[in-house]
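Missing here: one protein chain of the complex. Every other protein chain is in place.
What follows is chain A.
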Amino acid sequence: MVQIFKCRILENSRVGQNYFRMIFAAPQIARESRAGQFVHLRCTTSIDPLLRRPFSIHRMDRDKVEILYRVIGRGTAEIAKRKAGEIVDVMGPLGQGFEIPKGGEHSRAILIAGGIGVAPMVMLAEEIKKVRESKCLQCSDVTSEITESFGQRVRVLIGAKTKKELLCEKEFKKSGCEVKVATQDGSKGFKGLVTELLEQSLTTHNAPPARLADCQSLTRGSTRRTTIYACGPKEMLMKVAKITQKYNIPAQVSLEENMACGIGACYGCSVKTKNGYKLVCKDGPVFNADEIVWKDEYQPGS
């Protein structure tokens, strides 16, 4: 359950030009969080900057919680100044995280991260790995072996402006993921947008996993063969939604919006969905991509 904690900062260090990693002690949050959930931090103890700042949980380690963030304004600049040993005011865990579908032991996963959107994906990759290392209840195979042998490793597509701004490649590889990189200037990997890389990857790799079809959990109607998970800039997520709709692949996207309370009380972080407005803080931040009404789909005057 969500609570407010005074947490000791264990580390707050620069990991790139504008990127920082903060680790703080928060046993309860570490115990209860799931990938895609977030924590809400006060920047300072003063009234300016006034509001908390939401951060995806990047990783957890028993009693520690880690966030990865980019300094984009006054609030994050203040947070970047905080030193190890200091106390930070943390509310969490908040929101609805990613759902690994039932039968996820066998199904394929593609993770797409744009820019600082890698932050929650590292924890998600670790979570999926854990699920895969558990035995499938239906066919009692140790699925990680099967998935390895059939080239079903978790695929991660990371997009960044330049090689310099590329984050977390190592962490994903450590979790056994197959990593592909897209940079806009072509300084590393595919030259272009990560969504272009996604489209390429889908056209060449969308054949059904042959032998696994024997498993009952896969042949049941509700089980689908691939799930796509994405976090990044809104334009990227919108493209992911369009591409996955075209290929009829379920996709979960983690959204961001200016946020005040973080608990569903102020109605500030609303997002337009096919079922009316929903709140990023309470109903999200992770939504099914086909549920969102993207900005270019807004009706004039609506």
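Basically, a contact is a pair of C-beta atoms (placed from the backbone, for glycine too) under 8 Å apart; a residue touches a chain by one contact, two chains touch by 3 or more; residues count from 1.
As a working rule, contacts and distances are computed from a predicted model.
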{"item": "Name of the absent chain as recorded in UniProt (options \"Dihydroorotate dehydrogenase\", \"Branched-chain amino acid ABC transporter permease\", \"Aspartyl/glutamyl-tRNA(Asn/Gln) amidotransferase subunit B\" or \"Acyclic terpene utilization AtuA family protein\")", "value": "\"Dihydroorotate dehydrogenase\""}
{"item": "Options A:Met22, A:Ala182 or A:Cys269, residue touching the unrepresented chain", "value": "A:Cys269"}
{"item": "From A:Ile128, A:Cys261 or A:Val286, residue that would touch the chain that is not displayed", "value": "A:Cys261"}
{"item": "Residues in chain A touching the chain absent from view", "value": "1-4, 42, 47-52, 75, 91, 257-272, 276-277, 298, 302"}
